[in-house]
Structure formats: C-alpha cells, structure tokens
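What follows is a single structure, and I will ask about it in a moment.
Yeah, one chain of the complex is gone here, protein chain that is, but the others are all in their spots.
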Amino acid sequence: MMRSIYSYLILTLAILFTSFNVAFSQEAVDSLAVQQGKEIFKTNCVSCHSIGKNALIGPGLEGVANKRKKEWLKKWINSSSDFIASGDPDAIAIYEEWNKVAMTSFYFEDEDFEALYAYLKNPPIQEDIVSADLTLAEDQGVRTSTKLMFIALFLLMLVYLLTSLKNKLKESLGQETETIPDTLLSQFNLFVSENRNVVFASFACLIVVLKFSFDTMIGVGVYSQYQPEQPIAFSHKVHAGENGVDCNYCHSSARKSKHSGIPSANVCMNCHTYINEGKITGTTEIAKIYDAVGFDPNTRSYIEGYEQKPIKWVRIHNLPDLSYFNHSQHVVAGKIECQTCHGPIEEMDVVYQHAELTMGWCVDCHRTTEVAMEGNEYYTELHDQLKEKYKGEKITVDKIGGIECAKCHY
Amino acid sequence: MHKESEIRDPLILGNKTYHDITRDIARPVEGKANKYWWILFGLSLVLFLWGIGCIAYTIGTGIGVWGLNKTVNWAWDITNFVWWIGIGHAGTLISAVLLLFRQKWRMGINRSAEAMTIFGVVQAGLFPLIHMGRPWLAYWVFPIPNAFGSLWQNFNSPLLWDVFAISTYLTVSTVFWYIGLIPDFAMIRDRMSKTISPMKKKLYTLLAFGWSGRAKHWQRFEEVSLVLAGLATPLVFSVHSIVSMDFATSVIPGWHTTIFPPYFVLGALFSGFAMVETLLIIMRKVVNMEAYITIKHIEYMNIIILFTGSMVGTAYITELFMAWYSGVEFEQYAFLNRATGPYWWAYVSMMSCNVIIPQLYWFKKIRTSFIATFILSIFVNIGMWFERFVIIVTSLHRDFLPSAWTMFSPTFVDIGIFLGTIGFFFVLFLLYSRTFPVVAQAELKTILKSSGSEYKTRNHE
Amino acid sequence: MNKKILYAIFDDEEILLESVKELRSKEIEIQEVYSPFPIHGLDHALGFKETRMAITAFIYGCLGLTFGGLLLYYIMISGIGKSWPMNIGGKPNFTFYQNIPSFVPILFECTVLFAGHLMSLTYLFRNKLYPGASTKSPDPRTTDDKFLMELVVQGSDLEVKQLLKSTGASEINEKEIEDE
Partner (left out) sequence: MKTTKKYWKGLAQLNNEPIVDTLGQNEFIEELPVDKFLGDQENLSVTNSSRRDFLKFLGFTTAAATLAACETPVVKSIPYLVKPDEIIPGVANYYASTIYDGRDYASVLVKTREGRPIKIENNGTYSNSRVQASVLSLYDSARLKSPLKDNKEIDWKTVDSEIKEKLSLIKDGKIVLLTSTILSPSTNEIINEFSAQYSNVEHIMIDSTPYDGILDANMDSFGVRLAPSYSFDKANVIVSFGADFLANWMANDYATDYVNGRNPKSGKMSKHYQLETNMSLTGANADKRIQIKPSEQGYLISSLLDAVNGKSYDKRLSNIVKSLEANPSKSIIVSNSNDKNVQLLVNAINHKLGNYNNTISIIRPSNLKQGNTEKLDNLINNMQEGNIEALITYNVNPSYSLSRAKEFNTALKNVNLKVSTSLYNDETACLMDYVCPDHHNLESWGDANPKYGIYSLMQPTISPLFNTRQFQDSLLSWIGKSDYHAYLKNYWSRKGIDWNQSLHDGYFSLDEKLIKVKRFIDQSVLVKNQKSDALELEIYETVALGDGSQSNNPWLQELPDPITRACWDNYLTISASTAKELGLSNWTVSNGALNGSIVDVTAGNKVVKNVPVMITPGQAHSTVGMAVGYGRTRAGKAGNNVGFNAYPFLDAKKVVITKVDGEYEFASIQLHHTMMGRDIVKETSLTDYIKDPSSGNHRETYATYKGKLPSDQVSLYEEHDLSTGHFWNLSIDLTSCIGCGECVISCQAENNIPVVGKQEVRKSRDMHWMRIDRYFSSDMTKELSKEEKKSAIDMYSEMEVPSENPEVVFQPVMCMHCNHAPCETVCPVAATTHSNEGLNQMTYNRCIGTRYCANNCPYKVRRFNWFQYSENEKFDFHMNDDLGKMVLNPDVVVRSRGVIEKCSMCIQKIQELKLNAKKSGKPIKDVDAQTACASSCSTNALVFGDSNNKDSEVWRLRNDERAYDLLDHLNVKPSVFYQTKIRNKS
C-alpha cells in the first residue's frame, strides 16, 4: 500500500510542479517497486505490449497509467473478457478496436500489480544495453590479409622496376635484354648455387612452418565469428533490440537448465498468431513458422491433423561434448549477462559466435570474475572462511575451485 | 710420443699403416655388401615390417589387442622399453667414461657402440609412444603453450622425467656421435671420386660439414669430445636412474625400492655390453673388421660384464634381504611370490642368465673365445629382458588387495611388436655398417703407433 | 714483390712435429697445418692459445639450469598469468623448495641439454663447419695419411725449402699469389 501512495504522491507532484517532474520520476525509477514492475512487465507483457508508443499485438502502453484508472486496469488485467462482458464501455471499445480479441488474463497478487502499475507510471527514459565492439574483431581479419596483399603487390612492382631498369642499362650497353622470368630464374640459380644460402633458406622455411603449425594447433576448435544461414531469417535485433523482448521470454530454460533452449514454435506462435508481417522480411519468414506448426493465418487457427514439420535451426555455439556447461549456473547463480558471452545479441540481425569458446577463454573469465556471494545463503559460511583465507583479495571463481578439471569435465 | 709397455696386447693386428686403416674403414662404404650382410638385412627387414603391421593394428584397434588387464596395465611394452634403454647405455659409457679414463681400447669399438646406443634408444622411444591409449595426443607431454588456458604438465610424474631424460639422452649422444663422425666423413669424402659416384660425393660432402683437419680444429675437437664425455657420463647414469624411478617412486610392493637407481644403471651397462658384443662379433665378420675389433676388446668387455653381472646379482639378493628385514608383509609376499609364485620360471631364468652364467667368465678360455662370448652375450640379453619382466609383471599381478590379483599372458601382437623393434634395430645397424665409417679411424690412427701390433714388435726390438 | 704459398707434405706426424718446432725456432711463420688426426703437442708447437670450449659449455649449462628452474617455478608453483598450479596427490607445491625433490631430475636434464647442444653448435660455428661447406684443405690426402704444412714466403724460398727438406718433408708444392 505504502508504495502505491508513494506513487500517487509522485503523480500529483508531477502534475503540480512539472519543473521537478523529471527529477522525481528519475528517483521513482530507482525505487524497488518500479524495478519489480519492470521484471513483471518483461516476463508477462513485452510479448504483446511495448512500453512506448508503438503497438505490437496489443497497444503501446505509454502513459496508460495516466489514461486509465488503477482499478480499471486491475479489472482489465485480471480478466479482460469478464470485464468486457460486464459491459464497460472503454473495455468494449478497446475490444472492438483490437479486432475482437480480449487480452489474456493475468492473476497478479496485489503487490505485484502495484509494482507493475508503478512501472507503467514511470516508464524508463531509455533502455541501456550492453554493447561490445565487434567491428574491431572483424577488422583484424581484413587487415592481415590486405597487408599481405599490399606487400606482395609492392614486391612485384619492385621486381618489375628493377628488371626494366636493368634492361634499359643493358640496351644502352647493347646487350640483349631479358624478360622478368629469366631474371627471376637466373637470380634463383645464383642464390641456390651458394650452399650457405640454401641452408639459411631452409632454416627460414622451417621456422615459418613451425610457426604456422603452432598457430594452427592453438587455433584448433576456435570458431568465433561463425555465422551460419538459418532456415528462418529470425532477427534478434528486431525482437530483443527494438521490441525489447526479454531474452528469458524465448530462451526460458536458460534460468532453469543447462540449455538456454531454442524456443519451441509454440513460443513464436504466442505473438505470431497475430503478428504475421515482419519489419524486414514481411510475411515470407513468418509464414515459415506457420508452415511448420500448421497454422492458417487467414482463419487464425491451427489446421487439424496437420503433419507438423520440425524447424532445423543451425546451431551456432557448439561446445565440445567433453565439457559440461550450464546456463542457469551462470545466469542465475553467477548473475552473468547474456551479452558477456554472446556479445551484442540485440544488435545482430543474423547471430554469430561472439566468444572463442575455448577452454582458455572459459578459464580466463573464471580467473577474473568475482563470485556473486552477497545475499546468497549458500555462501554465507563459505564466504567468511574465504575472507579469512584470502585476506582482502577479491574472491574470484577459481578461488572456490572454479578452474578444477572436474567442474566441467565428467 | 706416448709409448706403451709391450706386455699389453696389441689393439690393432697385422702390419697396418695409416693408409691401410683408411682403406679398411672406407671399404664397406665403397665396396659392395657381402652375402652375410644381405641375409641379415633381409631377415631383419621382414621382422621390421611385421612389427610395423602389429603397431598399426594396435593403434587402429586399441591397446586391448595386447594381453594387458585391469591389474597388469604394463607388461611387454614397458619391459621392452626398459630393456632397449638399458642396451642403449653401453655405447655412451664406452665412448664417454672410457674416454675419461683414457682407455685406448675404446677406439676400436666406440663408434659402433654409440651407433647401437642411438638405435637402441630409438627402439626404446617407440614404446612409451605406442603404449599410450591415445598416441596421437602424445605431444601433450611437452610444455607447449596452448589454448587450454593454458594447461601444463605434471612435473611430479616420473614419466615426464623420462620424457626429458630420454629426449636429452638421445639428442646429446647423437650430437656426440656426429662430432666424432665429421672427420671420418671427411676422409670418405676425400676418397670419393667425383666421376664414379657424384651423388655419393655430394652426400658425404654434405655430411662432412667441410672438415679439413686444421690444427686448431683438432684442438677444439679434442676439448669438445672431452667436455661432451664429461656431460654424457652423468647423463647415462641419470637416464637409467630416472627410468628406474618410474617404479621406485610408486607404491607397489616390489617397485617401491630405493635400491633401484644404482641397480638399474648397473643392469643397463651389463645388458649394454652384452649387446655390444653380440653386434660387434657379427659386424667384424660382416664388414671384415677383424684387425680392429680383436679378442682383446672382447675380453675387456667380458671382464666388465662379469663385474656388473655380479653387482646385479648382489642387488637381487639385497632386495630379498630388505623385503625380509623390512617386516612389511606386502613386501615379503611380493618377493616370495616372485620366486615361488606363478612366474617362478621368469625369476629362475633371470637369476641363471644374469647371475650364474656370467660367472663362467672367470675362466680365461671362455673369456677369450668369440663363440663362447657370443652365446653368453645372448644369454645375458635374454636374462636382462626377464629381469624387467619380473620386476614389472610379477610385482603388478599380485599387489595389495587379493581380490584384484590376476595374471598376464602376451598376445601375438605383444610378441610381434617386440620382434619388430629387434628387426628395426638391426635394419638401422646394418644400414649404418654399410654407409658409415664403423670405426673411428681418426682416433684409431692416434693409437696405431702405441698399440698396433707391428709397431709394438718394432718398438720391442 | 711476389708472395708464394708452400705446401710441405709429411708422411709421419712425429717428423712433422719436429719440423714445426724447427721452423718456429727459425721464426718462420706457419700458416696452417692439416692432419688426418689430432697430433699431441702440435697446438703447443704452433703456439695456439687454450681453447675456451669448456667455458662456453659451463655458461650454457648455467643457462639451462636457470631455464629449467624458471620453467618449473612458473608451471608448478607461481600461479602467475597463465600458469596453473594444481593440487596433485596433495604434494606441497606452495613454494619451490618444498617441491624441489621432484624437480631435481628435470633441472639436471635441462642443464645437460643446453650445455651439450649449445656447445656443439658453438664448436661448429667457430670452425665454420656446416652441412654443404666445402673443404679448405689444399690436398685431399690430408684426411688419409698425409700431413700438410702451409707456409707463406716472401721473396726467395730456397732456404725454407731446404729447411723443410732437411726436416723430412716428403714433397713440397708451391703456389704463386701475385698481389698489387
């Protein structure tokens, strides 16, 4: 209750002193309620509503809290269909407006609703997103190759210049000139004739070969930047980035399981039952989902007895079988952002492998990342002991055995 | 000019001049091989190929094709490994230790002994590789920076010590050998006529590194040989000590024994010299080196064998005593089991071949007979193989918990691989005897005047 | 003014040695001596300095020892950077000295490895010996049974030749080299 009063206060104040508006709402954003609300919104609403103006399946909810009364919202959310039945004009209006589809029901407990409401009242100023500099990574690939090309070109030109110069001189001396191949050949013979040269040349080659093989050995199993074609041109940029759908909405098992889980088609259908036109690709790509599950967009219904076709997504992050990785461990227990390993997913139209996914990469992170012990009862006793043991040092994952073999290999 | 008392028997027979030596040593390289050579070569080649087949089969199918089991995880593989390493010891010892002790008789045999060392170690090196479950990952035993974050080796492991010891030993003794070879290659190079065999000429020119025998070079040459000898000597001892630690540092009764390092080193010399004899007695016939590898050399070696043999015997007795004296029932049973358990026959053959038979060398007649020596040396080789077998298998097959006790018997693959390495060894050695100066002629020439029979008689008058 | 190179060939190392001493006593400078095998006392006779091969070996040895030490410390003990000390069989790998018993073998091997190889390389390097180098010996027989003394004489070489003959040179060849 306190919270709601608080938010009411803000409202009135906001109306009275617009000049302070920003400052206060800012403060509100920081308030716990709003944070909770945000969570609830993410997990329940984002799939149909944006917090901004743009309409998805349902209307954009900007300023809805000011437009509608709180009780009204509560009724609507708890069971819109009943509410409509009760004959509330606004409700019916919306029902009509949104092609006779009532909103699905959510039975929130009071405090949750309060939180949600608080959030709706104080929409975020802008979503800040983690972004990693991937252009750099790409550049390197380019740079090295171009470098080599330039060098090669330069050398060729040099050869050409020298030979032509030589020919000029020879002409002036009245000797017969020689073509570039001749020169190269003669030079080569000259070079080979001297044993010493051969020896050193072979040494040089040896070193090059060794270096190369060493690099390849290091590089085995490193597939970063791997960016395969997907059967459906699904854009994370559109979904996660622009529409701000929470990763956890589709990859729900990431918080429960070792697998982040490729969302099953019915998850797609949650929204795409009604959205059948995409920003970039129009209807073509979304049609593929319908094709898979057997959904008729015109009648908006599943086709009875349809022989469903599985969607064969191409797996991008392939960790070798011999190592055990658990998403929930990192996301829930470790409180790691998805982007830490997967890079700026919300900026990718086509997803590529951001990290190396080598053991070195894992271990380095474990050596530097601090364990999220605060407020986790499991750690309380251990934490004290460790504080004893490593006085003052920050307790990284490796200090609780995070780089031991059998933590991942069994 | 260093003179030598005439009581000492000559080490170079017949009336040889420097040129004769040159000619004799170069002959095998220049001339055609005689039929003995071809027979032996063909034989060993067959064995070699058979061995390769068995190895391929093992790597293709799995170590399961050997006779090993959950209790006896090492048997013939490591037995052969230690056996070959042991053989690989005499060479360096002869060239290094005897050099330090200024033993002239080494001149005649050191080249071949060293060759044997290197070829022996090559065979030995095979086994740690192929006995692995996943030999294609063998490079993991070297500290190479890697993408595993990065993951290194365990330097507490005797096996890793082996890796370092053996690779060092192999390379250093090869270098030692080659340094000595350079002048002799030069000799052959200079005898080769461009017209007759240009390829050969080119080859030996490469091998000779452009040696020209300048005074300063000879001065450095002698110092380097001396220092290398100084390095090689402790190396020899270290290598087999470390090999012995594979067992000595473990907990298995019959392995966990502090006497192992000296005992293994002596055993190695013992078997090494035996193998040198086996080889030289064949070689002096095959490439007619009778004048340079004399019965005197053989006798000297026999004396060493007699000595080391007795030492090894002492070690066996000591082990038994310690087992009894320790009062540890596991130790006691381990040794009781060796002598009276299911593998008693291995123990008996070890004892008789290594301890009793060499005692025959107390008789000069046997000591100075090529035939007897040849036969006895074979016996010693067999005996030493059994020693390793006894140590490895009989210790493993009954250790702490009787519930895990079992036994081992080899499959045809085990045997095939062993024979294969013998074949490989002889292939290498025979090729060597046809292409390399088998006697260090440069060094030999230095003792011609002091130990050549003709000169000795002349000095006598 | 013209220079000559004399190649005096001897059949026996002892005679050569005598003749070297003789010539040196007459302050005739000997360019080089080629022999099929090392001759004792020749280096003194020619007044060579002691070679420093042994010293290099020692230095390389120390190098090897330190390398081994650092390697082991880095991998088994330090935990610096990418090194990864683990609990292996409860062995006390907290400090170097606690773990040293199991390091001794490898330390030793490293020492020998470095000393042996680097010295040999130095030896080859100093002697300019490398695969494919061509011989500098003026007479191929010097690797067989002939001993060759190389001298440079200015002007008349008669007495030198006399001397060589008298000290037992079996044959003497000469080569003109004109210089400007």
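Letters A, B and C mark the chains as written, and numbering starts fresh at 1 in each.
Here is the rule we use: a contact is a pair of C-beta atoms (placed from the backbone, for glycine too) under 8 Å apart; a residue touches a chain by one contact, two chains touch by 3 or more.
Remember, predicted model here, so these are calculated numbers, not experimental data.
Contacts of the undisplayed chain with visible chains (whole complex): A, B, C. Of the candidate positions B:G14, B:G42, B:G64 or B:P145, contact with the unshown chain belongs to B:G64. In the complete complex, the hidden chain is touched by one of A:A292, A:I345 or A:V397, namely A:A292.
Among B:F260, B:F408 or B:Y455, the one in contact with the hidden chain is B:F408. Summary of contacts with the chain left out: across B:I25, B:L40, B:L160 or B:L448, the touching residue is B:L160. Checked against the full complex, the candidates A:V64, A:V159, A:V199 or A:V267 give a single residue touching the omitted chain, namely A:V267. Residues of chain A in touch with the missing chain: 40, 43-44, 47, 57, 81, 101-102, 104-109, 112, 216, 219-220, 223, 226, 228, 252-253, 256-259, 261-267, 269-270, 273-274, 292-293, 300-302, 304, 308, 310-315, 318, 320-324, 326, 328-329, 332-333, 375-382, 385-386, 389, 400-401, 404-407, 409-410. Interface with the hidden chain, as seen from chain C, comprises residues 86-92, 94, 98. Residues of chain B that touch the chain left out of view are 61-64, 67-71, 73-74, 128, 131-135, 137-138, 140-141, 151-154, 156-160, 163, 246, 249-252, 329-330, 332-333, 336-337, 340, 396-409.
FYI, only the chains that are shown with their structure count from here on.
Comparing the centres of all chains, each the average of its CA atoms, the largest separation from chain C belongs to A. Two chain pairs, B-C and A-B, are compared here, and B-C has more C-beta pairs in contact (counted per touch definition above). Mean C-alpha position of chain A lies 63 Å from that of chain B. Chain centres here are Cα averages; for chain B and chain C they lie 28 Å apart.
Shared interface positions of chain B, defined as residues touching 2 or more other chains, are 145, 149-151.
Residue positions 360, 403 of chain A are each in touch with at least two other chains. Against chain B, in their complex, chain A makes its touches with residues 214, 217-222, 358-364, 403. Of all residues in chain A, only 195-196, 198-199, 360, 403-404 touch chain C in the complex they form.
The residues of chain B lying in touch with chain C in their complex are 1-2, 17-19, 22, 143, 145, 149-156, 160-161, 164-165, 167-168, 171-172, 175-176, 179, 182-183, 186-187, 189-191, 205-224, 226-228, 231-232, 234-235, 238, 242, 245, 442-443, 445-446.
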